[in-house]
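In what follows, a single structure is set out as structure tokens and then discussed.
Then we have subunit A:
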Amino acid sequence: MIIGITHFLIISAALFCIGLYGILIKRNLFSILMCIELMLNAVNINLAAFNYFLPMPDLSGQVMILFSVAVAAAEVAVGLALIFRVYRDFRTVNIDKLNSMKG
Partner candidate 1 sequence: MEYFALTNAWLIPLMPAIAFVLIGLFFKRWSALSACIAVFASAVSFILAIFAAIAVIGSGISVDAPFVGHVIWAEAAGLHFEMGMLIDPLSVMMLFVVSLVSLLVQIYSIGYMRGDKSFGRFFAYISLFSASMLGLNISANFLQMYIFWELVGLCSYLLIGFYYQRIAAREAAKKAFITTRIGDFGLLIGILLLQTVFGTVDFLELRQLLPSYIASYGTGTLTIIGILLFIGPIGKSGQFPLHVWLPDAMEGPAPVSALIHAATMVVAGVYLVARAYFLFASVPALLEFIAWLGAFTAFFGASIAISQREIKRILAYSTISQLGYMMLALGVGSLTASLFHLFTHAFFKALLFLCAGAVMHAMNDEADIFKMGGLRKKIPIVFITMTIGVLAISGVPPFAGFFSKDEILSAALSVNTPIYIIAVITAFMTAFYMARLLFVVFFGEKTNMRLHHISCFMQIPLVLLAVLSLVSGLGGYIYDFGYWIRFGAPQPEHMDISIAVLSAVLPLLAFILAWNIYVRKKWSADCIAARMGVLYTISFHKYYIDEFYAVLCRFFIDGIGRVMYFIDIYIIGGIINVISGLVLFSSTLLGKIQTGQTQRYAAAFLCGVIILLLCGILYFNKISGITAGGGVL
Partner candidate 2 sequence: MEFPFMSTILLMPVLAIFLLFFVPPSSEKTIKIISATAMLISFLLTVYVYISYDNSAGGLQFTEKIPWISDLGVSYSVGIDGISLPMLFLTNIIGLASVFSSWNINKRPKEFFILLLLLIAGVTGTFIAMDLFIFLLFYELVVIPIYIMVIVWGSTKKVSKEYAGMKLTMYLLIGSAFMLVGIIALYLQAFPPGMRTFDIVALANAHFYGTLSQQFQIIVFLLMLLGFGTLLSMFPFHTWSPDGYAGAPTAVSMIHAGVLKKIGGYGLIRLGLLILPEGAKFWAPLIILLGLANVIYAAYIAIVQKDLKYVVGYSSVSHMGYVLLGFAALNTISLSGAVANMVAHGIMSALFFAMIGYVYEKTHMRSTEQLHGLAHQMPKIATGFMLAGMSSVGLPGLIGFIPEYTTFVGLFAKYPVLAIAAVSGIIFTSIYILRVLQKILFGPRDSRFDCYNDAKGAELVPLFLLSAVLILFGLFPQLLLAPINSGISPLGPFLDRLNAAPSLLFTLGGIW
């Protein structure tokens, strides 16, 4: 069996859906953050796959992934900091309790 682009895309789509599912379902802020990472990595897989299967491969997709990973790292750092902040203010990381934006 030749592993073609479709396989990569299926995996990435599965990852993305798992992440999305987690974001919508999970109540814990940490889980949600992890799910966001999953979705991000699904996109990274896509990028790598498309880059690999280009007719004349170059490294532009890989470079993009590096950027994306760096940004994701920063995002995780900020996100975690925010979550700690939230926890210290509200004494909870349950997202259902954090509804002071309710209209």
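These made the cut because all candidates are chains of the complex that A comes from, given by their letters.
The working rule: a contact is a pair of C-beta atoms (placed from the backbone, for glycine too) under 8 Å apart; a residue touches a chain by one contact, two chains touch by 3 or more; residues count from 1.
In this text, all values refer to a predicted model and were calculated from it rather than measured experimentally.
Picking from 1 or 2, the partner of subunit A by touch in this complex is candidate 1.
Listing the residues of subunit A that touch candidate 1 in their complex gives 20, 23-25, 32, 95-96, 98-103.
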